[in-house]
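Sharing a structure here in structure tokens format.
Each chain you see keeps its place in the complex, though not every chain is here.
Note that the chains take the letters A, B, C and D in the order they are written out, and that residue 1 is the start of every chain.
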Amino acid sequence: MNDFRPLNKLDNFQNKKIEILLKNTSKITGVMKAYDLNLNIHLEDAEEINSDSKIKLGTLLLRGSMIISVNEAQ
Amino acid sequence: MNDFRPLNKLDNFQNKKIEILLKNTSKITGVMKAYDLNLNIHLEDAEEINSDSKIKLGTLLLRGSMIISVNEAQ
Amino acid sequence: MNDFRPLNKLDNFQNKKIEILLKNTSKITGVMKAYDLNLNIHLEDAEEINSDSKIKLGTLLLRGSMIISVNEAQ
Amino acid sequence: MNDFRPLNKLDNFQNKKIEILLKNTSKITGVMKAYDLNLNIHLEDAEEINSDSKIKLGTLLLRGSMIISVNEAQ
């Protein structure tokens, strides 16, 4: 099997601002500092983005099993 | 048991545009760059397709446990 | 324990048209080409069957954890 | 610990008509041919029983993780 290890792509996101979509439909942004194989992610300057507001969360640990997708903030 | 390793079919999709259906009912398209045995998938030029709009996501990592199905974009 | 390996029954379905019921209540048909012990299934000529329409999906990989049941198309 | 292996009770159901209740609230009947430790079950002459109709499914493989309970058809 051709296994390119998609999680390695997260290395490109280090110290960059990323967007994370969660299963509870909320969206989180922040600067990615660390991740592990379960997709647990440590963010700095994290914010929860809602349609009409932002909530500052600061240093944040997200549980990987709640994550749908990760992309670089556009 | 006759085990043909269905995940290997994803090798045929490499560098091709694929459609991914997620458990939260959203549909994602993008060019498949990498996958692993948990079905985590790295896409480039990813877009979320809604009934009346497309949202550009760029480089995207999708968590395999959220995926229902993968097929080549028709 | 008497363990007859029910998954082996899928060998009988190879290259035959099967129906798959998914947890999201949609029904998929297609010609079964491969499966694994997690019930991941590779179909050719796959279609999503709705009450009033069919959507052609072509080559399709279905994630096993989304599958409720598999039977030969009637 | 006193472990009587409850799954072994399924041996008594072999070649008998059983009722299976699924998490999606549907009820399936059929003649039990095989099961494994994950409670995957292979049925012959399977039918989905609804309040006002029966749908013939023939040879059926049910994914164990979808099963709530199994009992002999009354």
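FYI, a residue touches a chain if its C-beta (ideal position, glycine included) is under 8 Å from a C-beta of that chain, and two chains touch if they have at least 3 such contacts.
Here the structure is a predicted model, which is why all the values come from computation and not from measurement.
Novice: Please state the number of copies in the whole complex; 4 are the ones shown in place.
Specialist: Oligomeric count for the entire complex in this file: 7 copies.
Definition applied: only the chains that are shown with their structure count from here on.
Novice: Once you find the CA centre of chain B and the CA centre of chain D, what distance in Å lies between them?
Specialist: 33
Novice: Between chain A and chain B, what is the gap in Å from one C-alpha centre to the other?
Specialist: Each chain's C-alpha centroid was found; their separation is 18 Å.
Novice: What are the residue numbers in chain B that touch two or more other chains?
Specialist: In chain B, 5, 7-8, 10, 65 touch at least two other chains.
Novice: Graph shape for the chains shown, where an edge means the two chains touch. Line, ring, star, complete, or other?
Specialist: line
Novice: All pairs of touching chains, please: list them by chain label.
Specialist: The complete list of chain pairs in contact reads A-B, B-C, C-D.
Novice: If you look only at chain C, which of its residues touch chain D in the complex?
Specialist: Those in contact with chain D are residues 1-10, 12, 23, 25, 39, 64-65, 67-72, 74.
Novice: Which of the residues in chain B end up touching chain A in this complex?
Specialist: Interface residues on chain B, with respect to chain A: 5, 7-8, 10-11, 14, 22, 24, 28, 33-37, 40-42, 46, 56-63, 65-66.
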